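Every protein chain but one is kept in place in this view of the complex.
What follows is chain A.
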Amino acid sequence: MTVSPLAAWSDRLAALAPVLDAAEVPFRSQLTVRVSDPDAIAAMGSTLGVGFPSAACTFTSGTGPCGDVEVLWLGPDEFLVTAPPDQQVTIEEVLRGALGTAWGSVVDTSAQRTTVVLQGPRVRDVLAHGCSVDLHPASAPRGTCVQTLLARTGIVLQVTGDDRVTVLVRSSFAGYLAAWLVDACTEYLAVP
């Protein structure tokens, strides 16, 4: 049996509606990829059916043999590949194959972070209480991906829609993040 980091928080997160539709999406496959060789990056992208992001602070998404896959830019030579649950072993294999003899690494980090999807018209307002990144649509359009702080925990933040973001948080910090979100919604819940 598996237990996700925010299993105990699902009710409290659900109670944030209608201010925020907040839910953990547990057990997603996640692989940290370190690579800078352009040929290897291209090979990895074509293996997954999703090109790796070339611009900083963005992510790409698409569907391929491993299902719906997203590739997040985390640094000049660092990417996070995310996919539905139970794909991590396959993806690690295919990415290793694509890496070939080029410099780089592929590491299964699926349980390192958990995934929280936040949606609703107040999502930017709520996040602005703890995130210093400008989330205005003009500055952070769909496809934006940044590593930043939300209050006192590090997060990876993906803008996935007009009023929708995905937040990846270290598993040990997930409880803090959930507690912070619940508290941040207090005022909005009182005056919707």
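The rule we apply is simple: a residue touches a chain if its C-beta (ideal position, glycine included) is under 8 Å from a C-beta of that chain, and two chains touch if they have at least 3 such contacts; residues count from 1.
Here, contacts and distances are computed from a predicted model.
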| item | value |
| --- | --- |
| Protein name, per the UniProt record, of whichever chain is missing from view ("NADH-quinone oxidoreductase subunit D", "3-oxoacyl-[acyl-carrier-protein] reductase", "Peptide transporter" or "Sarcosine oxidase subunit alpha") | "Sarcosine oxidase subunit alpha" |
| Of A:Phe59, A:Trp73 or A:Phe173, the one touching the omitted chain in the full complex | A:Phe173 |
| Residue, one of A:Ser10, A:Ser61, A:Thr90 or A:Thr153, that touches the chain absent here | A:Thr153 |
| Residues in chain A touching the chain absent from view | 1-5, 8, 26-27, 32, 34, 103-113, 128-134, 136, 139, 151-153, 170-173, 175-176, 179-180, 183-184, 186-187, 189-191 |
